[in-house]
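Below is one structure, written out as structure tokens, with a few remarks after it.
One protein chain omitted, others in place.
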């Protein structure tokens, strides 16, 4: 069993706001992240897959293919977008690092399942000091 | 003459759009940066000052003070904000990396002038692959 | 189950010396780290907690709170200090990377236990080339 | 149980080619990596060992020793070499990141087994965006 | 006058050998870099251009265009290639970091001259510890 990881990037705007909360409560819980006019980040996503390397090619799976799947199903939908407004698979989901990480996992799972390896981990880095990891359960 | 540099961070939303251009022309010139619903970045700002170190303390200037000036006059005004809408000193300025860098220079210049050193360079990194530098002329 | 990680920094002096060993034996076992007049490092600590994100806020736990706990119980006690002499929770503990990592776990465990998540890992990076990880058992 | 990791570097040339395939098939499967005249990388290898820290010294194992083992059995054999042609333990092995990672594990295992800790993970970073990890099974 | 920098990557094989020198002299002067079967690196190239930002768009020059020029005239010719054998503009040039940096400058200069800015610096990082810079004179 070998694990391989591919890193990709996207830059996006978002805000953390509960519509039915007062501005004060939103500020208390979400702090600066509740700014009504949005803010944004450079996000780095690490996708780890696992399985047996092919005896002939020595590839678990071609990383070009992993990269294409991440780009098609995640980066193209999120890069230079507003996560709250523009991203179909984030509809009605509070865009915390935790929730975006889980949503990226759900977005990639069926596509990774259809190739020669298993999705192991999605790690999402939001700032230099913060990241989330999800292993699917 | 010695040069010292202090690095600070802010995360912000912005978009690059000329109001009186068509959507097509904006997209052609500004590409993904013209997304109407904004996008965002983690910005890293490097402020370099120069001068003679004090013979007694060995400090050109206390970096705590440089850091406080950057935080008060730049980071607190830009962090978790929308650069187009929320930042007074970016009013009516297209928020390209180039223009933000120059605006940060103008914002810091009078405050650095009032302490024991000279502003030498503002460097602004917008993504891992892009940055701008301004030396005041 | 989601995992979130917060990174913090501190700079400290230390030395690795067994008081009842000869200088030669200390040098043989601890090498340059036994320098009698101390040396020091910039330490980076990564604290990983795990649990279920809140269905409403999407937060496992507010990272501001995790950051405050690390700062109060670790960084304020270690930053710009001598680990052998100044840090109460390192008293009579040889300050190897391994032991500092375990001590930071013990220092944080009761405080993380009292909030909505579980301490999963403390990782301590001492130099660009070395780090230790502890998972509590 | 504590985990410690040592990072080392080597720079090497390689190519990914199946001798009995056509140039077209090699290009289709291995892409640019099949360039007949070789290409190369700066590789970063992270070796993680685990065990109990010594009660007296606080060391799981002296990282100088781990570093010496990695240098003697891996770096000296691979650094500034051609992985396909010059490295005895890569003979007849397709030098994908996956296979190099497993080969480094096999190369280090008996030597780590003979000291006071257990080999836990070999991680090999081939480019800024790709890495593989192997845990021995 | 503003300066903007774009970072790109390529991975390549090379060796440093004077054909008419003995193996011993080559090894003495070029050390491990003279390995007859090649070695390789991940190269990072930083291209800095300077000029006045456009009053309307706030762009010195669109970084997409700078990126396209670097990719077309440098990266596509060098990535996953052998610098000694495969790169037309390195023919009969010893591929030291110094000489590659100057060759990239010469390769880019006419193309940057034909757009709205001036080439200021080419910086080439060969390993984590070494880089060269060239300013055109």
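Labels for the chains are A, B, C, D and E, by order of writing; each one numbers its residues from 1.
We take it that a residue touches a chain if its C-beta (ideal position, glycine included) is under 8 Å from a C-beta of that chain, and two chains touch if they have at least 3 such contacts.
Computed from a prediction, not measured in an experiment: that's the story for all the values here.
In terms of the touch definition stated at the top, the absent chain reaches B, C, E within the entire complex. Residue B:7 is the one among B:7, B:25 or B:72 that touches the chain missing from this view. Remark: the residues of subunit E touching the chain excluded from display are 16, 18, 29-31, 93-99, 101-102, 128-135, 137. In the full complex, subunit B touches the omitted chain through residues 1-8, 48, 53, 56-60, 62-64, 67. Within the entire complex, the positions of subunit C that touch the omitted partner chain are 9, 11-14, 32-33, 35, 37-42, 79-82, 85-86, 127-128.
Keep in mind that, in the parts below, only the chains that are shown with their structure count from here on.
Common partners of subunit C and subunit D, by the touch rule above, are A. With chains reduced to the mean position of their C-alpha atoms, the one farthest from subunit B is D.
Chain geometry summary: the mean Cα position of subunit A and that of subunit D are 29 Å apart. Among the residues of subunit A, those touching two or more other chains are numbered 128.
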